[in-house]
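Please read the structure below before turning to the comments.
One protein chain is absent from this view; the other protein chains keep their places.
So, subunit A:
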Amino acid sequence: MLSTRKRIELIAGALILAGVGLMLYKVFALGFPLLPGASRDVWTVESKVSFRPLRKPGPVEIELKLPEPKAGWQILDEHFASSGFGFTLQQRDDARWAVWTRQSLEETTTLYYKAQIYQPRREPLRQNSVPAIQQPMLEKDQATAMDRLIANLRSRSSSPGSFTGQLIQALGEDSSDADAAFLLSTWDDEQQPVLLAVLARAKIPARAIRGIRLEDGRRRQRLSSLIEIHNGREWVVFDPATAQRGLPANYFIWQRNGDNILNVVGAQDSQLEFALVSNSLPAKTVAVMDERVERFALLDFSIYSLPVEQQGVFKGLLAIPVAALVVVIMRLLVGLKTSGTFMPILIALAFMQTTLWVGLAMFLILVSVGLWIRSWLSHMNLLLVSRISAVVIVVIFLMAALAIGSYKLGFDQVLTVTFFPTIILSWTIERMSILWEEEGPHEVLVQGGGSLLVAVLAYLAMSNSLVSHLTFNFPEIMLSLLGIILLLGKYTGYRLSELYRFRALGDER
């Protein structure tokens, strides 16, 4: 019979080896990158088409225009989810359409189209032919206002390009141009149709580009539009929000010309939303990944097989074991005192959302104001549960006050204060307050400082790009971490703090 120590060592060793072994296997056999720098950003775009049935059920047909890769983007992989729907891919003119059909529809339904895209290099848009300009249909007063606006802008610009820039500014929020304001009001305050109509009347060929602004971790991104004009020699892209020229970085063009992207027949309230996640992977790996996941399903427990939304959640979740390891090391090997065992991890998770300095400042403000109010509560002789509940309410109130106050002053970042765990903060304040009364402010500083130090270290570990790359791409590392933590659980050596504590006993005798 093995002793417990031996048994733990065996189990821990097996776990560590399994984790490292799986990781090496993925690196060498499956071509996963070990370092974050060795790869490109691959975006996973999950398009969700959701719609409600009509009151009178009938056949439903959903058509989604699929993106044509442009500006150097490439589509690596596509997936369609169509439960209970007939599905076909159709080529019409020069566009591909995904078509879902069904005899009848009973409930709100979501269809998915998932694509993995990446941009090996940025390329300019292809210069294609200039279509004939179609004049907009205008009321008399609209035409007058538009002509006046065009004359006004022409006098201030030298080329179709600068004309467009001026026009975007005139239609912008800060503009004081009365004609522009009038035109916007007749178009329901929508900027883009006005823009296109004015350009058409000014005889400048123009069209809207529709696509997605790629932001990592976004869940409900909508399509956004750019404007493209032909200045006589070439097509030039404008951002209608900022009047900036050229295609923005991280903008994925869905369609460059044409009209609808989504056609829905037999349903209502249709919506097109996108969930986005960016991963660092070599293009090669992504291209063959799905095939491999099926072949090596047992060996590869990759997070990539999950829906994109959950992948985003796991990205954060998988970093927590690293923070746990930091806590274990600081407590067992260094011997820092913290208030509450895992409170530092929760604070560190909040720091991930708020960024470090803002988070630290907010934490200190919340806890010190909370302590001050708590000291007042302690004079009222309340029962413990209602006293803590009172502190919870005070903390929420403080958070709201902090957010509102700083938002008015123009610090948007402080709005992330909501990511602090309210209940944990309240308990921290309560414990600190008791500690203050019983052991004095010195002990409060020791434990509060210890907790903050561990929280900051855990934050630094979790936000490290190498760490997040490794934990996300190699979740099996968790096995190794588990092994290390088990081993540390049997560590019987001295803590660093004890070398100081027993300094008087450290002389040879």
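Definition applied: contacts are C-beta pairs under 8 Å (C-beta built on N, C-alpha and C of every residue); 3 or more make two chains touch, one makes a residue touch a chain; residues count from 1.
Note that in this section contacts and distances are computed from a predicted model.
Novice: Assign the chain not included in the display its UniProt protein name, restricting the answer to "Acyl-CoA dehydrogenase family protein", "Alpha-L-glutamate ligase-like protein", "Cobalt ABC transporter permease" or "Thiamine biosynthesis protein ThiS".
Specialist: This omitted chain is identified in its UniProt record as "Alpha-L-glutamate ligase-like protein".
Novice: Pick out which of A:Met137, A:Ala249, A:Leu383 or A:Leu409 touches the chain that's been left out of the picture.
Specialist: For the chain that is not drawn, the touching residue is A:Leu383.
Novice: Out of A:Lys6, A:Arg156, A:Lys203 or A:Arg501, which residue would touch the omitted chain in the full complex?
Specialist: A:Arg501
Novice: Taking the full complex into account, what residues of subunit A touch the chain not shown?
Specialist: Where subunit A meets the chain not shown: residues 332, 335, 381, 383-385, 434, 438-440, 489-495, 498-509.
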